[in-house]
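Only a single protein chain was left out; the remaining protein chains are all shown in position.
Labels run A and B following the written order; every chain starts at residue 1.
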Amino acid sequence: MNKLYLWGIIITAVMLAATYISVSMSEGGLNNDIVNMLAITGAVALVIITVFVVIKYVRQMQVDSATGELTEDNWDGIGEYLNDVPTGWAVTFLLLMVWGMWYMTVGYPVQSYSQIGEYNEDTAAHNAKFAAQYKDITGDRLVEMGESVFLAECKVCHGISADGIDGKAANLNKRIDAIAVKHAIEYGSNNQLLGFMMPMPDRNGLMNANAGYAPITDAEIDTVSAYVANGMTGDGADIFAGTCAMCHGADGTGVESMGPNIKKFDIALVTNVLNYGKKGGIGAMPKFERLNAKQKEAVGAYITSLSE
Amino acid sequence: MENRPLEYDYTVAKMFMLTTIVLGIVGMLVGVILAFQLAYPELNLVLGEGLAEYTNFSRLRPLHTDAVIFGFTLSGVFATWYYVGQRVLKVSMAESKLLMFLGKLHFWLYLVVVAAVVVSLLAGVTTSKEYAEFEWPIDIAVVVVWVIFGISMFGLIGIRREKSLYISVWYYIATFLGIAMLYLFNNMEIPTILGQSAAGESGIGAWYHSVSMYAGTNDALVQWWYGHNAVAFGFTVPIVAMIYYFLPKESGQAIYSYKLSLLSFWGLMFVYLWAGGHHLLYSTVPDWMQTMGSIFSVILILPSWGSAINMLLTMKGEWQQVAASPLIKFMVLGSTFYMFSTLEGPIQAIKSVNAIAHFTDWIVGHVHDGVLGWVGFMIMAALYHMAPRVFKREIYSKSLMAAQFWIQTVGVVLYFTSMWIAGITQGMMWRAHDEFGNLAYSFIDTVTVLHPYYAIRGIGGLLYLVGFLMFAYNIYKTMSARRVEESELQNASPMGA
Partner (left out) sequence: MFHWLEKHPFFFAVGVFLVISFAGLVEILPNFAQQSRPVIGTAPYSTLELAGRHVYIKNSCNACHSQLVRPFKSETDRYGHYSLSGEYAYDRPFLWGSKRTGPDLMRVGNYRTTDWHENHMKDPAGVVPGSIMPAYRWMFTNTADIDTAFAEQLTVAQFFSVPYNQPVPMKDGSTKVVKMGGSVAEANALALAEAELIAADMKDQDVKDAVANGQIPEIVALIAYMNSLK
């Protein structure tokens, strides 16, 4: 066998091995996705075809010799042979043109394909498959699923460890930070955290029953904020009981249709945040329309699990 | 047939050779900086925080593309035209004062436009359209330069002695016409100083700002009809013109087949323009246009390969020349890369493959196996062939040239292999869903995996740049050496050791 073909085979083998290694090492992986497979096949075919076609012509450089009849023309010393068009080339060209015509008129008539139609089918199939698969997941699996959503969607703001990246977003490892509580008390809160419009009044509307229904003072705000942020421990229990418990419950876990749970995360709260977004002392949290109900539930379970 | 030896006048060719080299260095240097900025983002601050506005990736990227396309490549096209044109038409520029004047005017105006482009891109004055970033005042200047080029080209053709046009001239003519048509239509824009407020104020805002005549999907269609064919008439057609002259000339071989030249030329002209839809696959342009773009892209393989095969067959039986001459190696490998990228393009144009390839580095890989392996190699080979003839001196160093060839070849291979892996990896990660049917990766995961490939690409690009500097040095030493060649040379370029 000629050395060149040997080289061709070596290149091909190296290419195949490299492809195999990089695909099996790559994070995405083939994933049984026809698009991925076609792309890889295309890349491999490209190298192999080019290498062998070029080898064919290089062989002719090595062993053949230029012959044929020259035309009369000559430009700056450059002549032209009257050689015929290489048959393989001509035939392929013709076939491809025929294929093109066929494709446009018969194979895939130009108006009959719709990429949106294809999308709708793919999406329906995907959704059906996963709806069936995750219909019943609960407990740890639900949390796992939630983590997967969190890592794809939420970590750009809340950070990979959900710590809020130095106060740029809420730290989700605990229910709430003192500055967020303080902000809610001073300015009120109006984020549909209960799933419907039920604003919390600002500091002028918050009266401390223990102090004769006087509006809450700066010192009291600081104390109760620290108390809530510490998970309802430390000083300030009395202020809380006198001012907040009416709406948030004595233990801070919320009162139906009155105030949300501010002691612990729960799925309902997270779902409401995802449905309506949230604007507070730290910044603004967007709503997430593109997540489905199960994904919201899952990420709620995940976030709840972080502070447990 | 004329017997009197003609003295060709290479003044204008020499001027454009100079800009080819200088703008090549600038463009590729910026390319290398870009490549390393993606691997090491701190390099966005190479000249310090204060100048970051002008040195960050996004400000520099259009400078790279425009410097290599409209600087390096076009200069190369002009330089070779002012060399090849005279020779295959058998007339000297010196024979017409007017043509000589137009040629020089062409060069100097071109230089003015280049300066304006560099300043405006650094200042952030751009319309955002890829490869058509310039605002209307520059557009007008571009059109003027192009018209002068056209007059000077057709002027030379008009006074030719060689009745029939050589293949290269076909391609140069097509370059002129194609770019003229595309550029005009894609740059239809309305200067906003024309706007008048209800209060009667006019001339409001920046005088150079304009707004595109087309909106949204229509704008995209026109832009990629242009963008695709800017590739065709900038990176393909005039480069084919070059190889059709320089390969047979350097090797002393006759063109393998006139018929193949003919079919490839007209095939290319007809098919190329239809394929632009492959830049808009899965976009909001109608499905049928996308399908046509894909189909014609696949058909386009054949007229493209036709020219390349014709060139390879021209070297039939001449392996010893390929082995001995680095200059011929550049052209033979150039044809190979041309075949490679014109097969790669159609594969990427298949809708299902484009679903993964589009928007990724695989496209960047495709771009650079074409531009580095084909456009760059061919232009350097052309200049190497021209240098001894226009400067009347032997090429300074053959071994430097051979070393350059291998360094750059390694550079290209590193560039495109790393971008293939990067592109396909990223494409697959974007598409991946996990066991729960959720997206498997957040976007940033698909960015950080690319780091090693970006670094390798940077090294590949650096090798290519080093090779280009070796080329520049070799030409510089050739220019400034003692004059040796007395008369016109036939065929193989004389090379120093």
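Keep in mind that, in the parts below, a contact is a pair of C-beta atoms (placed from the backbone, for glycine too) under 8 Å apart; a residue touches a chain by one contact, two chains touch by 3 or more.
The structure presented is a predicted model; accordingly, all values stated were derived computationally and were not measured.
Novice: For the chain not shown, which residue from B:84, B:372 or B:432 touches it across the whole complex?
Specialist: Result: among the candidates, B:432 touches the missing chain.
Novice: Among B:177, B:324, B:466 or B:492, which one touches the chain that has been omitted from the display?
Specialist: B:177
Novice: Name, in rising order, the residues on chain A that touch the hidden chain in the full complex.
Specialist: Within chain A, the residues touching the omitted chain are 115-116, 118-119, 122-123, 126, 152, 156-157, 160, 165, 168-169, 282-290.
Novice: Touching residues of chain B against the unshown chain: what are they?
Specialist: 37-38, 41, 44, 49, 52-53, 56-59, 61-62, 124-130, 154, 157-158, 163-165, 170, 173-174, 177-178, 181, 185, 190-199, 201, 204-206, 209, 211-223, 225, 262, 266, 269-270, 272-274, 276-277, 279, 282-286, 289, 292, 355, 358-360, 363-364, 430-433, 438-439, 443-444, 447-448
We adopt the following convention: only the chains that are shown with their structure count from here on.
Novice: Can you compute the centre-to-centre distance for chain A and chain B, using the mean CA position of each chain? Integer Å is fine.
Specialist: So the centre of chain A lies 36 Å away from the centre of chain B.
Novice: Applying the document's contact rule, which stretches of chain A touch chain B when the two form their complex?
Specialist: 18, 22, 26-31, 33-36, 38-40, 42-43, 45-46, 49-50, 53-54, 57-58, 60-66, 68, 70-71, 73, 75-86, 89-90, 92-93, 96-97, 100, 103-104, 108, 110-111, 113-115, 126-127, 129-130, 133-134, 144-145, 148-149, 151-153, 155-156, 295, 298
Novice: What does chain B use to touch chain A in their complex?
Specialist: Within the complex, chain B contacts chain A at residues 87-88, 90, 162, 164, 166, 245, 248-249, 252-261, 263, 267, 282, 287-288, 290-292, 295-296, 298-299, 301-303, 305-306, 309, 312-319, 322, 336, 339-340, 343-344, 347-348, 350, 352-353, 355-357, 362, 417, 420-421, 424-425, 427-434, 436-445, 449, 490-491.
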